[in-house]
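Apart from one protein chain that is not included, each protein chain of the complex appears where it belongs.
Chain IDs A and B follow the sequence of writing; residue 1 opens each chain.
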Amino acid sequence: MKKILVLSLLAVFGVYLLEVLFKIDFGHQFFLHGVKDFYLTTSPDKMGVANVVTAIVVNFRGFDTLGEVTVLFLATTAMSSILYKGRHQLGERAVLFSSSRIVMTGSKLLFPAIILLGAYVFIHGHLTPGGGFQGGVIIATGFLLMLLSYEDYKVSHVALSLVESLAGITFASVGLLGFLNGGTFLQNFLPTGGLNNLISGGVIPIIYIAVGFKVGAELTGLIYTALNEKD
Amino acid sequence: MVGTPVLFIAIPLLAAFLIPLLGFVWKESVRILPGLVLLYLLYLAVNLMGQVAHSGTIVEVIAGWAPPWGINLVFSPLTGLLTTLMILMGFIIWIYSYRFKNIDFREAVKYFILLLMMITGSVGIVLTGDIFNQFVFIEITSISAYALTAFYKGRDSAEASFKYLIIGSLSSMFLLLAIVLIYSQLGTLNMADIADKAHLMKPGFKILALIFFITGLGIEAEIFPLNGWTPDAYAQAPGPVGAAFSGIVVKAGVYAMIRVIFTLFDVSGTHQFLIIIGMITLIIAEMAAVKQDRLKRMLAYSSIGQMGLVIVAFGIGTEEGVFAALFLMLNHAIIKSLLFLSGSYLVYNSTEKYIHETDGLAKHLPITSFLFALGAIAIVGMPPFAGFWSKWSILSAAAHSNMILVIVLILSVSIIELVYYFRVVNRIYFFPKQKEVEPKRPTINALIAMSILGILILVIGFYPDSVTGYLHSASQSLLEKGKYIQDVLSTGQLFIQ
Partner (left out) sequence: MEFKLFDLSIVEYAFFITAVLIILIGLYGALVKKTLIKIVIGLSVLDAGINLLLISVGYVKSGTAPIFSPALIKDMPLTLENIKKLSEGMVDPVPQALVLTAIVIGFGVTAVALSLVIRLYRHHHTLNIDEIKNLKW
């Protein structure tokens, strides 16, 4: 009975939402004074950043990204706070299945390559698709692979929180350094360099590398906390 | 120049990232640092308030891009007042929880990070001038709130938190949908820019976006029927966190909703809708509060009821009504926090937190009981305490708008309120103490925190003029929509590197 009620409510909601959405001219943005054109021209022209999405994420809407990094930081803090069992009751790793020698050797071979790929993605965030978040996630998958294939693989909590904190402090301090020369928070204070050069875009690569480290450390921490949960 | 509004966000974030590092070096710093940060921010807020009173709204651009391209922070009389209030409450709650329940070091790290971030998120919701940025801050606030609700390891706290999380994330999805609808029409996310161009939206989009906004923000503002999480979360969360919910988080939610309704869209009929939904919230919550036999649940329902009253006062829509609503928000933040903080010592050692366990505690905990009674008298609106002035201004605002029904309902609800608060005070003072109850003496820092709140109640009660000036300019700044748009969009020169 409840199902039918919910289904009919959802149907009404969906039809109404679609009816409104159908008024959008799909594929043609008709608004004239939106912010998009400014971003598309300013980013390559004035900031020396080829990837406009990166320019928006790190600079135009960099404050959002600072908040987003904080959300991840809070998620790790919240998860370890919620699962905390007291000082003397730290759980052991849950072992789902033990892996064969082939898997273990294979992951050992793949691990450095994965880390390298992740680092490549976040270092080139301002030139190619991808960036700090994507690169960080790739790095975390490398650690996930190692954690899954080695039963006794350990990640140091101290190292993780050190990387996490230092990367966060880097982001916030680069933001505060924007106040130099009478600027504003997060404002670029470095030379922008040429378009499509590796060293270009001012502070953007610095911030994105910090984000990459932070996201990698945080996701690894999340996986590790969850895996240590054994009942 | 003492600083700029962005420091309200940047400094706490820096501190939150630093806390785990400092913990390796000196363990006590984990508890001290948030207090120092909040004290500095309080100093900054008071200074900036003075600056705003002199030279008008401060609009700060971030990353050097003027609105609508970059994100901006608006420190107007209204947002400044709320920021100051939130940081003051945050500081008092920090004093209270400095030695709270002797949690061990690793828990303390998490507790103080989460508490600091919850305050920062709420301040961010109030200060930001960008709807997507506001969404990010709402998520920061909510995630910390979920984790703090589940802070005690009892089984019910996880359930209360899960319930809060489900309702909370459903609502934030609606918020995101509203942002999608607005972006698809206007191509901008800046609040002033949206307010300026709102008439360009095709019919249908505006009303749907407004509905999604109210659904999305109503959860933090505790309006009916989105407040199912409230009593459980308040009852299960640690005492200071309950105080922070009612003193800080709810205020941010109400502000966000009011900003959307007053500035972003003025759809006709919204004010009437606010009055109706506020009255329903008020009546249902107060009826539920009478039936509660647990102290914190009763306080939670009372908190919902007061928020309903705030919504009604905003719905009246006149300058007087907005003034009354802001006054009530201020009073409610102070009084309800005092009630939560003193109340959690009254039921300190109890697992079920029943009201009858507070019987006769006045002899054992004289100061705590006195402060609880002071809060109870103030919140029901007895003259000459703080709550009286706000209730009086709501009634007179309603009278000037000829809303007789509203007046009658508010007065009759006040009687219900009187009944259930005095039932508790009566038990504390005149009932014999139950044998198995072991009263717990408040620590010195908790006493300081509660006394500050008590003194604030008395000061506002006897000298309401000390705050009404700020409240009047705040309510004017909310109603002057054109000035807000002009202030933000004329921030003018674009900084190009």
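Points worth noting:
Everything below uses one rule, namely that contacts are C-beta pairs under 8 Å (C-beta built on N, C-alpha and C of every residue); 3 or more make two chains touch, one makes a residue touch a chain.
From a predicted model like this one, the values you see are computed outputs, not experimental measurements.
Within the set B:Met173, B:Met287 or B:Leu411, the residue that contacts the chain not displayed is B:Met173. Interface note: of A:Val57, A:Ala167, A:Leu186 or A:Ala217, the residue touching the hidden chain in the full complex is A:Val57. Annotation: of A:Ile24, A:Leu117, A:Leu190 or A:Ile206, A:Ile24 touches the absent chain (contact as defined above).
Where subunit A meets the chain that is not shown, the touching residues are 2-3, 6-7, 10-11, 13-14, 17-19, 21-29, 34-37, 39-41, 43-45, 50-53, 56-57, 61, 64-65, 68, 71-72, 74-76, 78-79, 82-83, 127-129, 133, 195-196, 222, 225-226, 229, 231. Against the chain not displayed here, subunit B makes contact via residues 132, 136, 139, 142-143, 146-147, 150, 155-156, 158-163, 165-166, 169-170, 172-173, 176-177, 179-180, 183-184, 187, 189, 228, 232, 236.
Note that only the chains that are shown with their structure count from here on.
We define each chain's centre as the mean of its Cα atoms; on that basis subunit A and subunit B are separated by 30 Å. Listing the residues of subunit B that touch subunit A in their complex gives 4, 6, 9-10, 13-14, 16-18, 20-21, 24, 60-65, 68-71, 104, 106-107, 110-111, 113-114, 117, 124, 132-133, 136-137, 139-140, 143-144, 146-147, 150-151, 153, 158, 161, 177, 181, 184-190, 197, 200, 202, 204-205, 208, 495-497.
Interface residues of subunit A, counted against subunit B in their complex, comprise 16-17, 19-21, 23-24, 29, 31, 33-36, 38-39, 42, 46-47, 59-64, 66-68, 70-71, 73-75, 77-78, 80-82, 84-87, 158, 161-162, 164-166, 168-169, 172-173, 175-176, 178, 183-189, 192, 202.
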